[in-house]
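For this view, one protein chain was removed and the others were kept in their places.
Let's look at subunit A:
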């Protein structure tokens, strides 16, 4: 599903964020990405979401070489990748329903048709009753679940999460990981960047570890 071949990403200001990273994530596979802050986790996810382009190397998602995608195809690619962020990235002036519906609007779905899909996504994360609430009135855990609903509402085959539990207490974190587990069970490929080693240990999924931009460990059960 996701294939890195000798990918390097260099920033002019701070040098190499990723160095010669190669790995493959199979379709329907769930994996964790760990490492210290600044090890390149976010950069790796941003490359997959085509928020940035690799300096060197080849990167493909669902068999599609991202380097071959032109400017006009980027939006289509992003619709196939659901992204979840530590800071949720919700729009504070739109209610939960509107926030979750953004990917469907971006895909050109008519506002009349998207209600069912948005409510299904909210139902999945258990927030159906809060669809009219503003994000700022929600707890951190609830906000993160809104972010997750937004990432899955368009039913992308790939979900990327960047420190999704960074601000959450252990109980809430477990709840979020349960959600990921369920997406995994229906065949979605997930790559989750986290340094919540304790949680990773209980999950028993493949773990990729980055250190100073290099992939230093790749274990099925870490």
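Here, a residue touches a chain if its C-beta (ideal position, glycine included) is under 8 Å from a C-beta of that chain, and two chains touch if they have at least 3 such contacts; residues count from 1.
One rule holds in what follows: contacts and distances are computed from a predicted model.
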Chain not displayed: protein name in its UniProt record ("Cytochrome C", "Electron transfer flavoprotein subunit beta", "Cell division protein FtsX" or "Multifunctional fusion protein"): "Cell division protein FtsX"
Listed residues A:57, A:103 or A:213, member touching the removed chain: A:103
Residue touching the undisplayed chain, where the options are A:83, A:96, A:168 or A:193: A:83
Identified contact with the non-displayed chain, of A:41, A:150 or A:209: A:150
Absent chain, residues of subunit A that touch it: 1, 26-29, 49-53, 62, 71-72, 74-80, 83, 89, 91-92, 102-111, 113-114, 117, 120, 123-124, 126, 128-129, 150, 152, 154-157, 175, 178-179, 182-189
